[in-house]
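Here's a structure for you.
A single protein chain has been removed from this complex, and every other one stays in its place.
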Amino acid sequence: MAPIDPTSSTDFSPATQSGWRRRWFLIIFHHSPGAPRHFDLLLIFAILVSVMIVLLDSVAAIHARWFMWLLAVEWIFTVFFTIEYVVRLCVVKRPWHYATSSWGVIDLLSILPTYISLMLPGGQALMVVRILRILRVFRVLKLTQYLAEGNLLVTAMMRSRRKIFLFISALMTIVVIFAAIMYLIEGPAHGFTSIPTSMYWAIVTMATVGYGDISPQTSLGRIVTSILILIGYSIIAVPTGIYTAELADTLRGSSPDAIRDKRDCPACGLEGHDPQANFCRHCAHALASSTS
Amino acid sequence: MAPIDPTSSTDFSPATQSGWRRRWFLIIFHHSPGAPRHFDLLLIFAILVSVMIVLLDSVAAIHARWFMWLLAVEWIFTVFFTIEYVVRLCVVKRPWHYATSSWGVIDLLSILPTYISLMLPGGQALMVVRILRILRVFRVLKLTQYLAEGNLLVTAMMRSRRKIFLFISALMTIVVIFAAIMYLIEGPAHGFTSIPTSMYWAIVTMATVGYGDISPQTSLGRIVTSILILIGYSIIAVPTGIYTAELADTLRGSSPDAIRDKRDCPACGLEGHDPQANFCRHCAHALASSTS
Amino acid sequence: MAPIDPTSSTDFSPATQSGWRRRWFLIIFHHSPGAPRHFDLLLIFAILVSVMIVLLDSVAAIHARWFMWLLAVEWIFTVFFTIEYVVRLCVVKRPWHYATSSWGVIDLLSILPTYISLMLPGGQALMVVRILRILRVFRVLKLTQYLAEGNLLVTAMMRSRRKIFLFISALMTIVVIFAAIMYLIEGPAHGFTSIPTSMYWAIVTMATVGYGDISPQTSLGRIVTSILILIGYSIIAVPTGIYTAELADTLRGSSPDAIRDKRDCPACGLEGHDPQANFCRHCAHALASSTS
Partner (left out) sequence: MAPIDPTSSTDFSPATQSGWRRRWFLIIFHHSPGAPRHFDLLLIFAILVSVMIVLLDSVAAIHARWFMWLLAVEWIFTVFFTIEYVVRLCVVKRPWHYATSSWGVIDLLSILPTYISLMLPGGQALMVVRILRILRVFRVLKLTQYLAEGNLLVTAMMRSRRKIFLFISALMTIVVIFAAIMYLIEGPAHGFTSIPTSMYWAIVTMATVGYGDISPQTSLGRIVTSILILIGYSIIAVPTGIYTAELADTLRGSSPDAIRDKRDCPACGLEGHDPQANFCRHCAHALASSTS
């Protein structure tokens, strides 16, 4: 299973170059204006409503009163998503490639829980499975790919991921050292029951969340906490600095991307062509010449 | 009702090109030095004092003792704002256009509650209406438009709004997934009574607010919380990065704006002319030539 | 009293151009290497120790046991600061100008409380006066002026002050509106006893402090709180963006400053000359030619 890349769903090819399968491929897998975009909006609406139902179902008062209605609506959506999944498998060129891609796995995980809950007798295990349906919310992310801004943000994030990882490593070193110190100073009597618990406290403190469920009570502990907070306050700037600098760079170099995204194929409506391309990489129809 | 755009209130035209209505139009709708600016300062003062009265009136001890005084002052301000509203309707060219604009609606909502409280018998409903008077505070924002800095900030915000929206969508996906996980791990016994409650907790945690009214109590819950906090800590950089990059861009390209804001029409005092303009777009008087 | 400007203390001139008064003027008012810098370090040490004594004196256990020792050390420092204040008045050209400047007022406020506590009988009033001695800590800021970095930071802060003020105004509008909404939703029963109290809660929430002394308890209140937090999370970027953009600008234009700060007068050691200057503005001695 490849890692999720929100910019890559147009990697799939249609099973045939004509007929209903090609038409439905464009509707389901593309995001160009017209029918494909209407389908996208319908899908996003269905996903959001079905996630909303999982949320409402978890509220005891609502579950007690509206249980049957929620179940009915849930089955309608599951049938709809099942048909969508089957159609996707039918119209794509290599169904297995789609089914094992990260998006295919999420699509399957979105419908399986409702069927499994038919077979499993109730209880906690059932609830876990029912909650799994919430994974559908991930599919909304897929829709963000046709916005140039989304690509920009993801590009800048990808370019800064090694720096952010390094930063998190340095952060964890500070967290472990301060957790050990506070465990020695405050001890189990003041809530610092073990070093892992202390680490939870140190993360909550450095990230400036500060629940207050565990807090220092001795003078020395408060001094050490103040030092930890000042360190956290000084380095909270680092991830922001990393990302801002990368994003400024990406924004500056983003003009060609903007051009690329504006040209749609006049025949099949595919977008995202290379600035130098003269023909659609999908149907080979001539493209408008790029005006840059 | 159009969305509020703090930079657009000079879209209105005076009802006549001369006489008292034109003079009052300039005083009320413009912000150039002299009488118009004095009126602006008077208005801002009146708004702030009348909002202050709503605040004080909500404190039980003050309400019990000073009720009559606060009521008297409140009526003085309401009469003043009513006269201002009527004058605005009189001097503007298309009163209906003004009355249905977002600023016109806010102006009306600022005075209506005091009159409604005359007709309605007391109780909770009355309080809601009285509190509505606080909407007057919005009107202060209108005054910020004659500062070039305000335009800069709003421009940068407008340019980054699609990116911020995308970011909030991704954030909500993470919030929903972690809310479902924590609901399963901690359960109603530890305060996570439903997934919506869990979502409230996840938002409070990711945004580093951390009230502590709900906090994880199991080891697994604390590990998941630490992961959520580290994710939040890594991506808090994203909106900052977006806005900073856009603002830096806007600042760099802002020189023409600075010139545009400096030239006032010598006849009618209107500001905000285009750098290339040679005549006032309001009264057609010749402008000083731009010196750039 | 002029506002405090940490970059301006060399605005004072010596009373005479030679003799002990001039020598002491250079020692006390300047920060060049040698005796003046040693005096600066001695002064910073004395200020920090005397502030530390106020801090320790407020701890009940320490006050009870070491009261006499703390009092003795306090008087030694007060006599030292009094002598310093008198010498400053003697060696400066216009003593009244110094005494009414913001630094002169702080210098006086640093020593007065100890003398006043001799005349006043004990109690709360005395404590207030004794605490006032802590204002001495402000004087440390004065020392930061001979660092070029300090000037850079202050310049960027000054240039962004109007934008920050605008931002705080917009923030307060949001705070007042949400405070009124939460006061209606949660009411006095859940800790939102009045709109001012609600405003305190809204500020604590938007700035992501989140004490948890007041927190929403109804479902609607939690939804409104989540919206407020998301708004706060989206606009926390604004002051950072403003300041970063200004600082990047200031840094880019800061090369001449760097040169200016490197040239010390070979005669009197004064630093901070203009890049174009050929002679010391203090003693008119020829300066090394700037190499830019």
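Order as written gives the chain letters A, B and C; numbering starts at 1 within each chain.
Convention: contacts are C-beta pairs under 8 Å (C-beta built on N, C-alpha and C of every residue); 3 or more make two chains touch, one makes a residue touch a chain.
For clarity, every value in this text was computed on a predicted model and none was experimentally measured.
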Residue in contact with the excluded chain [from B:14, B:104 or B:212]: B:212
Residue, one of C:131, C:158 or C:227, that touches the chain absent here: C:131
Selected from C:70, C:112, C:231 or C:248 as touching the chain missing from the view: C:248
Identified contact with the non-displayed chain, of A:99, A:116 or A:238: A:238
Absent chain, residues of subunit B that touch it: 208-212, 240, 244
Interface residues of subunit C (partner: the chain not displayed): 51, 54-56, 58-60, 127-128, 131, 134-135, 137-138, 140-141, 144, 147, 149-150, 152-153, 156-157, 164, 168, 171, 196-197, 199-200, 203-204, 207-213, 236, 239-244, 246-248, 251
Touch list for subunit A against the chain that is not drawn: 162-163, 166-167, 169-170, 172-173, 176-177, 180, 183-184, 188, 193-196, 199, 205, 208-212, 215, 219, 222-223, 225-226, 229-230, 232-234, 236-238, 240-242, 244-246, 248-249
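Definition applied: only the chains that are shown with their structure count from here on.
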Size of the rotation, in steps of 5 degrees, that lays the CA trace of subunit A over subunit B: 90
Centre-of-Cα separation between subunit C and subunit A, whole angstrom: 45
Two or more partner chains touched - positions in subunit B: 196, 199, 208-212, 236, 240-242, 244, 246, 248
